[in-house]
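One protein chain omitted, others in place.
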Amino acid sequence: NDIRAYARDVVLKEIEKHAADGLGRVDYALASGGAVVVKHSEPYLAGKGSNWFVMSGRNGVRNEAEKMLKPSFGEPGQCFALKGSSGFVEIRLRTAIIPEAITLEHVAKSVAFDRSSAPKNCRVSGWLEGQNIEWSYDAGKMFLLAEFSYDLEKSNAQTFNVLDSAGSSIIDTVRFDFTSNHESPSHTCIYRLRVHGHEPDSVSMMPVQS
Amino acid sequence: NDIRAYARDVVLKEIEKHAADGLGRVDYALASGGAVVVKHSEPYLAGKGSNWFVMSGRNGVRNEAEKMLKPSFGEPGQCFALKGSSGFVEIRLRTAIIPEAITLEHVAKSVAFDRSSAPKNCRVSGWLEGQNIEWSYDAGKMFLLAEFSYDLEKSNAQTFNVLDSAGSSIIDTVRFDFTSNHESPSHTCIYRLRVHGHEPDSVSMMPVQS
Partner (left out) sequence: NDIRAYARDVVLKEIEKHAADGLGRVDYALASGGAVVVKHSEPYLAGKGSNWFVMSGRNGVRNEAEKMLKPSFGEPGQCFALKGSSGFVEIRLRTAIIPEAITLEHVAKSVAFDRSSAPKNCRVSGWLEGQNIEWSYDAGKMFLLAEFSYDLEKSNAQTFNVLDSAGSSIIDTVRFDFTSNHESPSHTCIYRLRVHGHEPDSVSMMPVQS
């Protein structure tokens, strides 16, 4: 009976986590939270699928770029495809944060048509672009946040902690670089990139950061 | 072994409920079912996030209003934001029903940027707007359906039974009033409001209601 209560508890907790964006962790790179892709390498314009031919938005950023800042809900195709096996994307976060972890997600193995387009070796860096006078002394300084390899055999959302060397730097922009993929010669698909962290406490940061 | 079967059973039942709109209960205020927002207090037009600047639809109802009649799928930002800490929304239901319960949903704690914009003290009333000759004798009579407080510490979808005083009144329109929120001075976000109940049985209602 005790076991039954336990089983029920585990189920409810895990479903709650699943319902809370899969990880139950705040994502400052979420489109519906205000994050936007501001720059990217050459997109992949497949002949098949007319949805690739939608036009570019402001600053030459393609509309499909937003897909990598949104949930995929287990659907293959809900990704941003870039040309070749290396490239990059720059994302302006919802707000300035102290980053803690990065999550890279690809489509689940069981429903994928082909997973060779998944990114493999990746690097995420971040900096403070500013606009905000009080933090501008930090602007321009770039921090390496994480270097990792996306593993096709592990769970489809893979989380990597930010390197200690990044300290508790404040950033509002990240750059995601991939230098290889899982053997697709034509393109690399990014299903979703999340940036976890917390907003700097305005009281504590003032004297500490100066 | 018996326990294993039990565990499996609990899991499948809970996932089924989760997959069935989270609660497994019919919602007559669902946009895809035909419900619409017909009136609301002043919307909150945040400077940040260009999606707030979409234009209003018919009768001055903003397009984002529909968000509160749709699932949120664990995404922060998928809500209708109204100015200040009090306000209201009126919703025409899919069809005339005898209401049984109201569900108010906010974004899950674990993924929220800020939950101070959640409504706190709420009141839901309903009436029959009509169009339908056979029920029009009831038109204009307003029923208090529920009064409740949304609790940030409880599960994110909170269901409240309709008051006995509402009897088995037939309604096709509800008004959701909030008189306070969880301390946001600028705005209040409504992620989703659901109205549960059943359609009046045309045979039984005739003599009883006259």
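Each chain gets a letter, A and B, in the order it is written, and its residues are counted from 1.
One rule holds for everything that comes next: a residue touches a chain if its C-beta (ideal position, glycine included) is under 8 Å from a C-beta of that chain, and two chains touch if they have at least 3 such contacts.
Here the structure is a predicted model, which means the values were calculated and not measured.
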item	value
Interface with the unshown chain - residue positions in chain B	3-4, 7-8, 11-12, 15-22, 24-27, 30, 32-34, 71, 73, 94
Positions on chain A contacted by the hidden chain, ascending	3, 6-7, 10-11, 14-15, 18, 22, 48-49, 73-78, 108, 110-113, 155
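Here, only the chains that are shown with their structure count from here on.
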item	value
Separation of mean Cα positions, chain B and chain A [Å, integer]	32
